[in-house]
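Omission of a single protein chain aside, the complex is shown with its protein chains in their original locations.
Chain lettering (A and B) follows the sequence in which the chains are written, and residue indices restart at 1 in each chain.
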Amino acid sequence: MADFETHEFDVLVIGAGGAGLRAAIESAVLGQRTAIVCKSLLGKAHTVMAEGGIAAALSNVYSEDNWRVHFRDTMRGGKMLNNWRMAQLHAQEAPDRVRELEEWGALFDRTEDGRILQRDFGGHRYARLAHVGDRTGLEMIRTLQQRLVALGVDVFQELTVTRLLTDGDRIAGAVGYWRDSGRLVLFRAKAVVLATGGLGKIWAITSNSWEGTGDGHALAMYAGADMIDMEFVQFHPTGMVWPPSVRGILVTEGVRGDGGTLRNQSGERFMFRYIPPMFAAETADSEEEADRWYDDRQHARRTPDLLPRDEVARAINAEVRAGRGSPHGGVFLDIASRRPAEYIKRRLPSMYHQFKELAGVDITREPMEVGPTCHYAMGGMRVDAETGASNVAGLYGAGEVTGGMHGSNRLGGNSLSDLVVFGRRAGMGAAQHAAGLQAVPALDSSQASACDESMEAPFRGDGKENPYTLHRELQDLMQVNVGIIRTDSDMRAALAGIAGLRERATRVKVEGGAAYNPGWHLAIDLGHMLTVAEAATRSALERKESRGGHTRDDFPNASGEFAKVNVVVRRAADGAFSVSQESLPAMPAELQRLFEED
Amino acid sequence: MAQASTALERRYGDTQRTDRWWLEPLLVGSGLLIFVVYSTVSGVLGEYWAFETEHGLYLSPFFEPLIHPEFLPDWFSPAILILWAPIGFRTTCYYYRRAYYRAYFLSPPACAVREPAGSYSGEGVFPFVLQNAHRWFMYVALLFIPILWNGAIRSFWLDGEGIGIGLGSVLLTVNAALLTMYTIGCHSLRHWVAGGLNQFSRTPLRRLRRRLWEIFTIANEHHRLWAWTSLIIVGVTDLYVHLVASEVVTDPNTWSGPI
Partner (left out) sequence: MPTAHLRVWRGTDDGEYVEYEVEYDEGMVVLDVVHRLQATQTPDLAVRWNCKAGKCGSCSAEINGKPRLQCMQRMELYPEGETITLAPLKTFPIIRDLVTNVAWNYDQARAMPELRLRPADADGNRRMAQIDIDRGQEFHKCIECYICQDVCHVIRDHPENMAGFAGPRFFVQLASIAMHPLDTNTRRATVDHGFGLDYCNITKCCTDVCPEGIHITDNAIIPLKERRVDEFHDPLRIIARKLTGRG
């Protein structure tokens, strides 16, 4: 066996975004020896990109708000495919998690009477998002990071985990490598929490950073975990479209929450033409009513600019396809003509800065050009709502790597709250599991050496494939064939393409050495991406309907049959995928009653 | 592809900056030097520091307020009793510190340009620890504001004959105004008025202090501008009073008849 640097902990948390940090904090507070591992430097995880806010029914701005309304909004936004228990816990616990962030140092914007201010967001009935201008994610990650540091949790930065280790059917640890040296590291642990975030880097136009390669999704599958809802991918309606180098970078929904509106080429507010029946009763049908709503919730209904993200993304896509788009293939997002410059700069400072610096656009004077960008994976590891436990003993998960909480479509602002609500629960679940074990499970050294060999392969051999080229081709393949609008034939083409890329990936050749070599790192990540791309595509083929973040040209409507099931995908040890449909957990009657008024 | 290269800079003055980074310290250093030389000559050796007519009085700000007891010898300039205060205030001022640490101590000469000194111990050691006296000088500087305004107003006042205006009165007024801006933009004053508070909202008095802090902050953001303009105007005003008093130039004003 190769020379592994070895560490032993009770709980190993993989990923240091909001979910991972919160899980590690909880585990450490419960007295478990805890370590956290992250691919980037601590505090750089994708959570910093979250802008608009954290959804929690604090009822500071609208006293009518409560967890039931938040729960109902979340389920409806997810087209009722959510795990009801997760949605319930999320809505009930989010306010406490927000107050806890405040206790640890977060400085949210304030109401007049000094409480936490909340802003409007798509799909939320009331102004509900606690926020810090448009940099809420940064506030959250820094707060959690400082809390983690104060607790003295062991941090392994710039370390990529490549495999989970198992002892029979339970977790025994993980293997990874230091990015700066390539040195292999072996963690022995009683419990592992996956909090690795998303997989957006499989698509070409994405808001995700290099880290979003679906590692955790792949690690879970390799370890035998069940994955659900992998077909549901959120294309955020508003990403930057120009200049090309920034295509996909996120433009917060807060722009619309604070008064911005979408317009097509001719200046028309086209969203009024795309109000789906499910939301018609509560959505304004005239511009006058929509504009009035910002100040008068009693007598006006909400603007269709703030429909759930899937609806808005599809509408923008349709406008562009119909030739009514903006010059660079998006639509216009206009706040300049609707709000004073000072207000825009105060509420949306980082958007102002981002457009000014990167696109040369002054958003207080001109409209932005925006279009859909791959943003978030609703699907992921199936976990127990209370504890974050997967079907693999000792393997826990929280955040974007898990599925169920958001159903087929996530509401804006529900991600940050998801991270802290379920990060805490997964940390607790893992800590309790670890506390119940006498010793760290035994280690199967053959698993670790197999990882070692597969990682060294790209340096050997006489292959000629460039990892950057293969990655680009995968992104283009998925963008074209498994994008916002999908068909059976396109997705079959994607599967064939993935198989071809997988074969070529065996011939990847990496130049240079093991020290901080991004080409090599990408070659390793590529395997995860191909696995995850295949799982997403196979799930998408299975769901023969359109719902949330899964829209099919060949099955354009929602189906009653598919409304009752999750698509579950599993990967066998030999690499074969199996896809099945399994019934959703049944919602208790008292919660069902919340939806009867529809 | 691969071509000749140089190692990362390690010596004084080494930098990869391609702009004219040396220009700012050069200009700042020259400007300060000119002022120091001028004010020494004028304040310590100079004569003709006041210009008194039958109507108005122009007193050079270097000598304001005039302290000129009989027992002092002739060679002792009254400016010496005054100048320690503004010199102390400006020497310990956070802006001037930046300026002269960069221009004279080359510590650093400019950002990301290697400095010459082999070791560095900052403001914790003598003599730099004396910078903490800025608060003391700030209190004294506050006393000077009404005194300088008094001098400015006096220059408009025609003894028993109402109000007049001369170029000297204008200069003295602008001088008092710029010095006021420089003083209320002082970091120490800005801190003193409310910066030490953590809860502005607790009482009406604290809210008022916060309001003042906001106003002082606006002045503070341009502290460099006030530092330079007030420095130049005080020099120019002093020079002007000398020139008028020594009858090198004639002051255009409303009391000497048409200009």
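Here are some notes:
Basically, a contact is a pair of C-beta atoms (placed from the backbone, for glycine too) under 8 Å apart; a residue touches a chain by one contact, two chains touch by 3 or more.
What you see is a predicted model; the values in this text were computed from it and never measured.
Checked against the full complex, the candidates A:85, A:99 or A:324 give a single residue touching the omitted chain, namely A:99. Contact with the chain that does not appear here is found for just one residue of B:188, B:237 or B:253, B:188. Screening B:78, B:108, B:166 or B:235 for touch with the missing chain picks out B:108. The chain not shown here touches chain B at positions 1-3, 5-9, 15-19, 94, 97-98, 101-102, 107-108, 111-112, 114-115, 117, 119-124, 128-129, 132-136, 139, 187-188, 191-192, 195-196, 198-201, 207, 210, 220-221. The omitted chain makes contact with chain A at the following residues, 40-46, 48-49, 60, 99, 102-105, 107, 109-110, 113-116, 132-133, 135, 138-139, 142, 146, 149-150, 155, 157, 180, 209-211, 242-246, 249-250, 350, 353-354, 357-360, 466-469, 472, 510-513, 515-520.
Simple rule for what comes next: only the chains that are shown with their structure count from here on.
Chain A and chain B have Cα centroids separated by 56 Å.
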